[in-house]
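One structure is given below, represented as structure tokens, and several questions about it will come after.
A single protein chain has been omitted; all remaining protein chains appear in their positions.
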Amino acid sequence: MNFLILHAPILIIAIPLLAAFATLLISKISPKLRNIFVITVLSFVLFLVLLLAHQVYTSGMQVYVLGSNQTTVATPSGYSIPVRIMLTVDGASIFMAIITAIVSLVGAIYSLSFMKKYSGLDKYYTLLLLMSVGMFGMEFTGDMFNLFVFLEILSISSCALVAFWTHKGEPSEAAFKYMVLSCIGALFVLFATALFYGQYNALNIAMIASRMKYSLLDKIALGLLVAVFAMKCGAVPMHMWTPDAYSKAPAPITAMLVVASQASLYALFRGVFTLYNVTLNCLTVGWIIIILGVLSMFIGVTMALPQHDVKRLMAYHAISQTGYMLLGIGVGLAVLGDTNALNSYGLMAMKGGLFHIINHAMYKGLLFLTAGAIFYVTGTRDLNKMGGLAHKMPLTAIFFMIGALSIAGMPPFNGFASKIMIYESVYKFNPVLSILAMVVSILTLASFVKVFHSAFMGPQLPEYKNVKEVPKSMLIGMGILSFMIILFGVFPDIVVNTIVAPAANALVNQGSYITKILGGA
Amino acid sequence: MFTLETNTGFWNPIIWIIAFLVLCIVIYVLRSFGESSYKKGEQIKPFLSGNPEPEKGDVHIRAGNIYWGFTESLKEYYKTMTNIHTGDINDYVYWFIGILAIILVVVSVSGGGL
Amino acid sequence: MIYNFPFIAAVILIGLGVYACMFKRNLIKIVIGISLIESGVNLFLITLGYRKGVAPIYTNAPSGASMVLPTPQALTLTSIVIGVATTALMLSFVMTIYKHYKTLDARKARRLKG
Amino acid sequence: MNKKIGFFAFAVVFVFFFLSAVYLHPFGEPSETDMDDYFIDNGQNETGANNVVTSIVFDYRGYDTLGEATVLFTAVAGVAVAFRRLKK
Amino acid sequence: MIEDIAQIVVLLIIISTGYLAIKMKDLLGAVISLSIMSLLLSLEFYILQAPDVAIAEAGIGAGLTTAIFVLAIRGTKRMEGS
Partner (left out) sequence: MRGMSKIVRTITNILYSFIIIFGFYIIMHGHLTPGGGFQGGAVVASAFALLVVSYGALKIKDMLKAKNFSVSECSGLLAFIGLGFLGIGTVFFYNFLAGKGGLFGNVIYGINPGDLNTAGVLPLMNIAVGIEVLSGLTLIILYMFNANNPKEEK
């Protein structure tokens, strides 16, 4: 057990990686064995993540230095600079890792029956594992160049999965657009890394942060990082790839793509809070993020209303919900230098934003999975052709209702808990933003009423006389997420205090992060 | 345990769940006051006034018709928005580079931090 | 004597690539543009690591000479392989798009919009 | 019209890239070199490889190399997915 | 001195081949231009004392990337316009 805890950070990344390489070989033996193997591996990873989470919450940040002769000593003896790659697992990283592990497992379980009738499944599961590796790698890394490498793994595997259905042209088109944007973005991140390297001769995030001078080059690097990661998480007006990619990917992949965008969001926060923190002009950068967030909220939800492709509609809602997170974190960043304001409402806004991340991963994942279930039985995503499905698929209808009420911020579901945190704290910062957020919430409810009405309500349509409830593994996948939503809704206090508050504190306290890695400098 | 303290207020899901249950009971009680001798199928006919019963598919309001008024009144807005969402890869890169330019200018003009 | 000319050359390559991504309609031209950005960034990294000296290899090195910085070379090695991987995947997407759409024009190959 | 705005944005971004090239340290004189000096001084002792670049690629930053090999593997799987034969 | 001049010349040719690569209407020509640029880039890497990267760039950039591009152009269309 001690061995597992000590090596947990690398095992969480290396085991799915090993499994991904082995999956191609195993599926040559038997497809059934491969399915069991993938599920086992992802469950074991979830177990490891929870173990590591317990360790992080009891004894603080974990550092794992790869390839040295001791796991935790970052700098070689006699030198004050870390030369090896290290994994740093603090509250924020483990928070994202929990989300990633849960959603990956659910996605894999759901895929068992959803993807059964398609060919190329060995590559599908390989890519699915690699995608979760990419996310874990981005979340745990403490090194700028390593971040770039795992960003590429994540974007390549997710693009390949978006283009999985090659019998039509649209998935390839969506994947190509996503790929071009993420390639340019990743290369810009590499350029920013090169700027840091040129000035400080360091690639380690803590080392760069401790040497940060905020010169013109740092400003350019900051601009590049903010723009790229905001684009990767789908902030308006760089969101155009999101509806394309989300609507054309297979449903379990879409649920994972949501988490992938949140990993980029995490990278944005890591860059702004840990690399720069108070050296930067907090108010300006905070307002940039707030404006991106508000635009995302408003344009996302208004564009969602007239859509008639159910997954495209949900993709626009994903953009709109990303706006809430950006708003919450942006307010936290804007008051970062001001201790009073930070304690009175800034930290609460950040907690709200972070809590919204985990809530959003759960309910948006659930909604995309129910959309996949609808597609599975009807063969269409067009809302105009649907109706009366609740007669035959009562469980899916209930799951959809849970997700829809949660995303609209209806009490007592979890969406409400995080939204009220954002409303109240943002109201103190700027009342207009808060009111806008409420309006967006109402519009969200309105458009989900539309989906629910046109897909599930109404008389039973003649063309869907023979539909049946979806297979068991899909129900299990959706059931897990609904259970999590209700759990988070009923016990918001426990969730906020155990996993969200450490994440917010880890982001704000740059000093303790640097001290932990470089020693008391 | 159930109460989430935000700094200005609090939020307790249990109260809401209890309120919801009470509401359900009230509705159930109200429903039990209704006519108990309702017969399915036969008593609809007076409402149709002798007309034939419409097909099931026609009764259902399709998605395209919901919120028609809303989109109609915001026609100009939606026109601009659809113009922006061209689906052209060059435009995607346009927007990305444009926002990058704005952020770079704002960040570098606004000067140092603390 | 040459001041920062290698840096500037690298930046010009990046600029050419971004230009191609923004203004060229042909999908393969866009991929070529990304290839150019990548070459530019690689050149930039290698140039960052240069100082007067020999290659960082002890085999057959002249004694007493200083060596150029080895880290950027390792990073560039990584980034070159990543580059060929992304290029291959993008080109395979282009081929699939051509198979279904029969065009390489970014303005015609857009069924996803709105 | 649209093209002009796009070109303007491109010009602004390019100017910033250009500035970053000009404001860096002069070519051939890196300002700080402590990490790389460590590699040059101790690389041979610690790993036994004469080629310092190899010792960085496979030892000090071996994890990056693993990621890079994974990227290639992912791309191959992606190409295979794009060109696979579809079940009828 | 002579090295600096050589470097400037190589860099200028790199930039001009890069320009040609995005300017040519014939995609095959553009790809060949890109390949020449890669080759010169590997020469430049060699001048900058990075033989490891030079071999990689010559093998991957000039060889395999070109092959992949040519295969893709064979599978699609050769001319940019029309």
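For clarity, chains are labelled A, B, C, D and E in written order, and residue numbers in each chain start from 1.
Quick note on the criterion: a contact is a pair of C-beta atoms (placed from the backbone, for glycine too) under 8 Å apart; a residue touches a chain by one contact, two chains touch by 3 or more.
Note that this is a predicted model, so its numbers are computed, not measured.
Asks: By the document's own contact criterion, which visible chains does the hidden chain reach in the full complex?
Replies: A, C, D, E
Asks: Looking at A:Leu24, A:Val377 or A:Val449, which residue reaches the missing chain?
Replies: Answer from the full complex: A:Leu24 touches the omitted chain.
Asks: Going by the contact rule already stated, which one of A:Asn35, A:Gln55, A:Ser68 or A:Thr88 would touch the omitted chain in the full complex?
Replies: A:Ser68
Asks: Looking at C:Ala9, C:Met22, C:Leu69 or C:Ala88, which makes contact with the chain not pictured?
Replies: Of the listed residues, the one touching the omitted chain is C:Ala88.
Asks: Taking the full complex into account, what residues of chain E touch the chain not shown?
Replies: Against the missing chain, chain E presents residues 51-52, 54-56, 59-60, 63-64, 67-68, 71-72, 74-75.
Asks: Could you please point out the chain D residues that touch the chain left off the display?
Replies: Touching the chain left out of view, chain D contributes residues 44-51, 53-55, 57-59, 62-63, 65-66, 69-70, 72-73, 75-76, 79-80, 83.
Asks: Write the list of chain A residues that the hidden chain touches.
Replies: Output for chain A: 7, 10, 14, 17-18, 21-22, 24-25, 64-71.
Definition applied: only the chains that are shown with their structure count from here on.
Asks: Among the chains, which one keeps its Cα centre farthest from the Cα centre of chain E?
Replies: Between chain E and the rest, the longest centre separation is with B.
Asks: Using mean Cα positions as chain centres, tell me which chain lies farthest from chain C.
Replies: Farthest by centroid: B.
Asks: Hey, how far is the Cα centre of chain B from the one of chain E, in Å?
Replies: Whole-Å distance between the two chain centres: 53.
Asks: Scan chain C for residues touching two or more other chains and write them down.
Replies: As it turns out, chain C has residues touching two or more other chains at 2, 5-6, 14, 18-19, 21-24, 27, 30, 44, 47-50, 56-57, 67, 69, 71-73, 75, 77-78, 81-82, 84-86, 88-89, 92-96, 110-112, 114.
Asks: Of all the residues in chain A, which ones touch at least 2 other chains?
Replies: 145, 149, 152, 156, 159-160, 163, 166, 172, 176-177, 180, 184, 191, 198, 201, 203, 216, 220, 223, 244
Asks: Flag every residue of chain C that touches chain D in the complex, lowest number first.
Replies: Where chain C meets chain D, its residues are 2-8, 10-11, 14-15, 18-19, 22-23, 44, 47-52, 56-59, 67, 69-71, 73-75, 77-78, 81-82, 84-86, 88-89, 92-93, 95-96.
Asks: Per the contact definition, I'd like the list of chain D residues that touch chain C in the complex.
Replies: Listed in rising order, the residues are 3, 6-7, 10, 13-14, 17-18, 20-22, 24, 26-30, 33, 35-36, 39-40, 43-44, 50-53, 56-57, 61, 64-65, 67-68, 71-72, 74-76, 78-79, 82-83.
Asks: What residues of chain A sit close enough to touch chain B in their complex?
Replies: Residues 176-177, 180-181, 184-185, 188, 214, 216, 219-220, 222-224, 226-227, 230-231, 237-238, 240-241, 244, 276, 278-282, 284-285, 288, 299, 302-303, 305-306, 308, 337, 344-345, 348, 383-384, 386-388, 411-412, 416-417, 420-421, 424-425, 428, 446-447, 450-451, 453-455, 458-462, 489-494, 496 of chain A touch chain B in their complex.
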